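Take a look at the following structure, please.
A protein chain is absent from this complex, but the other protein chains hold their places.
Here the chain labels run A, B and C in written order, and each chain numbers its own residues starting at 1.
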Amino acid sequence: MTPHWLPVLIAIPIAGGVLAPVFSRRTASVWGLGVLAATLGVALGLTGLLADGVISYPMGGWPVPFGIELRFDVLSAFATAVALISALAIWFSSGSQGRVTSPEGIAVLLLCAGGMVGFLLAADYFTLFVFLEILSISAYGMVAMSDERGAGIAAFRYLLMGAAASIVILLSVGLLYTLTGSLNMGDVRLRLPDGGLPLYLALGGFTAGFLLKAAAFPLHVWLPDAHATAPSAVSAILSGLVVKMGVIGLLRTPGLDQLHELLLWIGAASLLGGALFALVQDDLKRLLAYSTVSNIGLIVLGLALHRTGATIHILNHAVVKAALFLAAGAFIHRAGSRALEGIGRSMPVTTAAFAVGAMAVIGIPPTAGFTGKWLVTLGALHAGRPVFAVILLLSSLILALCYARFLVALAFRPARADIREAPVRMLVPILLLVALSLVLGLVGGRLAEFVGF
Amino acid sequence: MKGRLAAAFATGVSIPMIAAMAALPRHGSPDQPIHTHVARHYIEQAPESANLVTQVLLDYRGMDTFGEVVVIFAALVAVLVLRARGERPLPAPSPSPIVGFIVRLVTPFFALFAFHVILTGHEAPGGGLQGAAILGGLVLMNGIVFGPERARAFLPTRALPWLQGAGPLAFLAAGILGGITTGFALGYPAHLPVLHEAMLVGVELGIGIGGAVIFSRLYLAMEA
Amino acid sequence: MSPLLENLDYVATTILFCIGLWTLIADSNLIKKVMGLNIMETAVFAFIVTSGMIEGGDAPITGPGAELPFMSPIPHALVLTGIVVAVSTTAVALALLLRVHREHGTLDIDELRGRW
Partner (left out) sequence: MEILLVEFVPGIHLHLRLDALGALLAATAAVLWVLVAPSPGNGRRYATFLGLTFMLTLGVAFAGNLLTLLVFYELLSLAAWPLVVHDESEEALAAGRHYLAYVLTGGTILLLAIAFVTLSVGPAPFGTPVDLPPVGFVLLLAGFSVKAALVPVHGWVPRAHPVAPAPISALLSGLMVATGSFGMIRVFQLGAPTPVALLTTVAALTVITGGLVAIRTDNLKRRLAWSTISQMAYVPLALAVLDVEALAGGILHIIHHAFMKGGLFLCAGLLLHQLGVRRVSQMTGVAHRMPWTMGTFTLLSLGMIGIPPLSGFVTKWVIGTGMAQAGAWLSLAVLLTGALLAALYLMPIVHTAWFGARAEGPRADPSARTLIPVLAAAALTVLLGIGAALPGFPLQVARLAASGFGG
């Protein structure tokens, strides 16, 4: 039976996004939640089917190299996290009067989710580029959704660098087409010449483009401003999901193994750079943004050393970082401003959730972050490169001190008056994500078999 | 100083790129992979009179065009959502009589030509998006000459949210129809030529009108 | 003929790409940066379209009077989509610039850097 669920999985969020402006402000959030719940259902169903092999679907019935093919493989299973976290972000901000819950805002969020799902399913380099554009343009719009003064310029810098990256990726797609005459991923890999300058240029273009989209170290300069000025629910989606698309793009690049050395050093630079920059931040969301850069470094390092560990960390970090940004959003919502000194005392549940999230992002054993950190450390030692294991552990140590310093300021300083616990619509998504991060921490072994690179 | 640094960087980048470009298969040679692989199949299978580019756009690689139409829609909602608050007063232009007259004269012919481009896109040069660009340009021309109010007059108010999504919605309809008739989403049924033709024109029309509305709303969002 | 001359078309698009890159980086006015971006995009589209060219080929539209060999239709389709992507990005960029101009009063990156 042809798996029609694949095109349906992409169609639902995109159709939802296209129809969102039809709704009023009140019903738009409910529509958004409904659409993403349906997407989550289909994605979970497909992940279940994944047990007996990769699912492929030729669009329009054209056999593989001649038409566009959609493939649902292990990486595409990340679509479940995309649907879940986007839905929780909408639920978190439902009821607030900001631009996020306006019909156009919900449309942008749904299109971003649709773009990500399409990106995960595309098995054709040009379709990959088109969906990368959908999610990128939505992401530029999402950053500018906040009313802060710096949001405009932060979104513009993100757009400028993102668009430059997309153009370089398109150039590489063009080069691959010139070299092989086809655009289907599997077909291109078969027909690629095994060397030559054009191939290296294409490979370099893909890597540079996706590393910029993933905010790996030298190319991460757009991320802190963008993620810090965006509304917290949006930052959760940006840091948790959009940044991961860059890494998954890297995994889709043909001939990634030839870049082993480059990935090692860029990963190490991101790990250490992100952690050191996080040390000097005093605003919570900028701290979380730099922590994302550091964790992306862990994933890029993992691509070279232990691909299963890197893939698992893509999922784990998405869940954990989304929880942290939502908790930050709850703090800022209640404090009214970015100064969060001492408000933790009257918001015990959010602070506890933030603490568990912080433990997870640092990689304290039973939580989700540990699996990735452990596997990549093993990979580093196995490859005989202990220096990367030391860099990895050192940067998670630095991050631990950053988060500890912040937790002290949050929960151990004198309390502030008239601060109440976060509203339920904010607490439930946070607690759900934190619980999920604990569960993911415990099923690391089973997850690794499922991923099984 | 920054200018020189950037120039040095750009030339630095250009050297390996030019070397790689030189090493590509000879430009225009008939036996390079582009012509011997997928493209040759499309050309051999082509019906006797068809615009192959539109066929590739809609039939073989329909998903890309669906993505493209969604991209332009995403740009619209992104622009609408990030607009700075606070209305700016509308500068009411006073068109010179000659320009005003010419625009009023030309508008209907523009529209006619645009719809021609849209509707015959699948056989002759042209296509949905090209038509949308012409229609959008028409609305913008009126807006610039007579002021945004005249441009807004072109757009229906109540059906607007539906109309601006015409592109993606048309594709969804074609996808479902294709799924039912040919067993694969976005497949055009060769065995039912009338439906095949209707779907092609329907999708082209959706892209054309949807695109035109989006272009106009983009202009209005920035202008007003 | 040396390969450089044979693939002159590709080399020309690369030079255009680097001019766009230079404008993107060097210029301090944000609108000029967007223009640089558009030059880069045009260069890549030019590269993709010329890659489909075949000597003595005809436009890929079958019908009376058209004969083999035809240009490859795929690059044209890709570029059509690429152009729309470029337009969308530029639209969002200009809308952002409108907002930046209204909030900060200037579009010069050096002045802005000190401001926000």
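Some observations on this one:
In this section, a residue touches a chain if its C-beta (ideal position, glycine included) is under 8 Å from a C-beta of that chain, and two chains touch if they have at least 3 such contacts.
Fair warning: this is a prediction, and the values are worked out from it, not measured in the lab.
In the entire assembly, the chain absent from the figure touches the shown chains A.
When the missing chain is restored to the complex, the residue among A:Arg189, A:His260 or A:His382 that touches it is A:His382. For chain A, the list of residues touching the undisplayed chain reads 308, 359, 364-366, 370-371, 373-375, 377-378, 381-382, 386, 389-390, 393-394, 396-397, 400-401, 404-405, 408, 412-413, 441-446, 448-449.
The rule is simple: only the chains that are shown with their structure count from here on.
More inter-chain C-beta contacts link the pair A-B than the other of A-B and A-C.
For the pair chain A and chain C, the distance between mean C-alpha positions equals 28 Å.
In chain C, the residues touching two or more other chains are 17, 21, 51, 74-75, 78, 81, 85, 88-89, 92, 96, 99, 103. Contact with two or more other chains is made by residues 17, 21, 23-24, 34-35, 38-39, 42, 61, 64, 67-68, 71, 74-75, 78-79, 82, 84 of chain B. By the touch criterion stated above, chain C contacts chain B in their complex at residues 3-4, 6-11, 13-15, 17-19, 21-22, 25-26, 28, 50-55, 57, 59-64, 68-70, 72-78, 80-81, 84-85, 87-89, 91-92, 94-96, 98-99, 102-103. Residues 17, 21, 24, 30, 33-34, 37, 40-41, 44, 47-48, 51, 74-75, 78, 81-82, 85, 88-89, 92-93, 96-97, 99-100, 103-104, 112, 116 of chain C are the ones that touch chain A when the two sit in their complex. Against chain C, in their complex, chain B makes its touches with residues 2-3, 6-7, 9-11, 13-14, 17-18, 21-24, 26-30, 34-35, 38-39, 42-43, 46-53, 55-57, 61, 64-65, 67-69, 71-72, 74-76, 78-79, 82-84, 86, 123-125, 127, 129, 218, 221-222.
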